[in-house]
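Right, I'll just put the structure down here and ask away after.
Heads up, one of the protein chains got dropped from this complex, but the rest are sitting where they should.
Let's look at chain A:
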Amino acid sequence: MTQYTLTILPTGTKVVLPAKSRLTEIEFEILQKPIPFGCRSGSCGVCVIEVLEGSDSLGQPDDNELDFLEDLGRPGGDHRLACQCRLYGNAKVRPAADT
């Protein structure tokens, strides 16, 4: 089974997940909550992350996500809604609240 590592700053917490896992899985893998989640459906904005490495590893955002990120003042590029991402490779991220 293919697995990938998600590294979450600022603590450097590493979570290993099977390929294609949703990032919401980290809540069930470790006791800490390094990324906050709310609605888990791309509508509340609490889970915004800055992608520091491996943006291709998190899949492509759809138009709804891009629109919402723009509304949140975090337009495209480096930011994603963690609840809308799946892990297709190794990546390093940081919750936007910590930036």
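Quick note on the criterion: a residue touches a chain if its C-beta (ideal position, glycine included) is under 8 Å from a C-beta of that chain, and two chains touch if they have at least 3 such contacts; residues count from 1.
To be clear about the criterion, contacts and distances are computed from a predicted model.
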{"item": "Protein that the absent chain corresponds to, by UniProt name, given \"Phenolic acid decarboxylase subunit D\", \"Phosphate transport system permease protein\", \"Iron-containing redox enzyme\" or \"Succinate dehydrogenase / fumarate reductase flavoprotein subunit\"", "value": "\"Iron-containing redox enzyme\""}
{"item": "Of A:Leu17, A:Leu52 or A:Leu66, the one touching the omitted chain in the full complex", "value": "A:Leu17"}
{"item": "Positions on chain A contacted by the hidden chain, ascending", "value": "1, 3, 17-18, 20-22, 25, 27-29, 40-41"}
